[in-house]
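Supplied in structure tokens, the structure appears directly below.
Now for chain A:
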Amino acid sequence: MNIYVKLAYTLLGFFLVLNWGLLMSATLRKIVARVAGRHGIPFYQPWIDLLKNIGVRTTLSHGFMFYLGPVFRFTGAVGMFLFMPALFGSDMWSNFSFEGDIVLILYFQLFGMLGMAIGAGEGGHPHSAIGIARGLAQHAAIEIPMTLGIISLAIQYHTLSFTDIVAAQQGGIANWTIFTNPIAGVTLLLAALGAMGHSPFNLVKAPNEIPIGPPTEYHGTYLGVLMSSGVVLHVMEAALFMNLLFGGATNWVEFIIKTFLINFYSVFVGVVFPRFKIEQSVVWFFKVPMALGILAILIYSF
Partner candidate 1 sequence: MVSPIYIVAAALGVGFAIGVLGKLGKNFSGILTLLTLGFMTYVSSEWLYAFYFGDQVSTYVFTAGYKPPISINLLMGPQEAFMSTLINVIGLLGGIYLFFNFGRKGRNAFVVYLVFIMSLNVVIMTRDLFNLFVFLEISSIATAGLILIEKGNRAVGAGFKYIIATSIISSILLIGTIFAYFYTGSLNIDDLVKSDLTTTTGGLIAVFLILIAAILEMKPFPANGWGLDVYEGSHQGFSAVVSAATATASYFMLYKLLDIAGNSWDHYIAVIGAVTFIGANLLGVKQKFARRLLAYSSIGQLGLLMLILGLRTYLGDNLNYVVFGILLTNLLAKTGFFWLVGIVKAKTLKEWAIIRRKPFFLFLMGTFVFALIGFPPFPSFFAKWTFVMDLAANGGFVWIAVILTGSFLEAIYYFRWFGYAVKADDNYNFSFNVRWHKITPIILLTALLYIIGYLTAQHTELGRMINFIPLFFVLILFALDFLPVFIKNTIAIIGMGIYFYFIYPSLSDLKLLFEVIFMIGGILTLIAGYAYKGKRSGFYPVAILMYAGLTGLIEANTTLQFFFGWELMTAGSYFLIIRGKRSMPHALSYMLFSVAGAYAILAGISIANIGQLTTSLSIFNNIQYFPQWAYGLLLFGFLTKTASVGIHIWLPGAHGEAESDVSPMVSAILLKAGVYGVILALIGMSKSQYDLSSLTYILGWVGALTVLFGNISAVFQEDAKRLLAYSSIGQLGYIVFAFAIMTQLGWLTGFTYVINHFMYKAVLFLTIGAVVLRVGTHNMYEMGGLIKRMPLAFVAVLIGITSLSGVPPLSGFTGKWLFYNAVIEKGWYFQGVIVFLSGGVAFLYLFRLIQTIFLGQLKDNHRNVKEISIWFLIPIYTLLAGLMVFSARPQWVLQPLGDMIANYMPQNSIRWDGAYAYTAIGHWTGSGVMMTIGSVFLIVFLILKLSTRKAHKIKQFDIVYSGERPDRPDTTHVAYNMYAGFYKAVWPLTVPLAERFWNWMTELVHEAAGFTRRIYSGNGQAYMLHIVLYIIVLFFITIGSSI
Partner candidate 2 sequence: MEYLNLGKISLLIGFILIIIGFWGILSQKNIIKIIVSFTILDTGINILIVSLGYIKGRTAPIIDASVPQLADHNVLNSIVDPVPQALVLTAIVIGFGVTALLLAYAMKLFKAKRTLEINQFNDLKW
């Protein structure tokens, strides 16, 4: 396929994902609000926020790295999209997944995180540093079930390639990893709770009480870029687990439904359980998720 056509499709795909992400985040916020007995925002609120933020020109900067933070973050989000095939079996929507496998995604997740962390750090606000410190600690803990689960999958399918893993799950719901390898599936789903960053694992941003976390000092265009990266990342995180556990997606409708449900799952858990302190969440990953993950490998070791 011509590289320009490919690029065009990729851009289109990104546009789709961005919009779906905005819609999804509005929907999920509304769900959370209703659970809490509030009315919630209108579904178009994120578009308004985004346009407003982008429309407001930022005139303040803490320095060069502060400025690069959102760039890193957005590149990270785009990369997550690029290196994962959006739809299975479609050459047009496979993006740039030929450039790397799951390992690339696992580590590329951190690209945006690290850049953002450093950018926010230059702002000099203590809350940024505190939020990042928490985020990194929690991330290190999430690595445990995540790695264990993915290795279990790699043993099961003898591959680390997304396309191959999704291909192996085709042909009916019974072939999905969540059913063929349930222990690893559950392990990864528990890891997903942490990766999605909803309650009980949202101390990193502590969004409701005080402004804390990396974006504390960002505003205007910067905040808009951060916000759009955020929603794309939400979709792509869900897409990651969709590809690994739920047979991937062969068309956009399936993609939308599955990513929504996976996100909904994490929000659902979030509205039920209160927030963990950071040491609690770290220790939590050392317990059941780690035990399950070890089990998921043990069953393939014998």
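Note that a residue touches a chain if its C-beta (ideal position, glycine included) is under 8 Å from a C-beta of that chain, and two chains touch if they have at least 3 such contacts; residues count from 1.
The set was built so that all candidates are chains of the complex that A comes from, given by their letters.
What you see is a predicted model; the values in this text were computed from it and never measured.
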- Task: Mark the candidate that touches any copy of chain A in this complex, from 1 or 2.
- Result: 1
- Message: Show me the residue ranges of chain A that touch candidate 1 in the complex, using the header's touch definition.
- Response: 54, 57-65, 67-68, 70-72, 74-75, 78-79, 82-83, 96, 98-104, 107-108, 110-111, 114, 117-118, 121-126, 129-130, 132-134, 136-137, 139-144, 147-148, 151, 154-155, 158-161, 210-211, 216-217, 220-222, 225, 277-280, 282-283, 286, 293-294, 297, 301
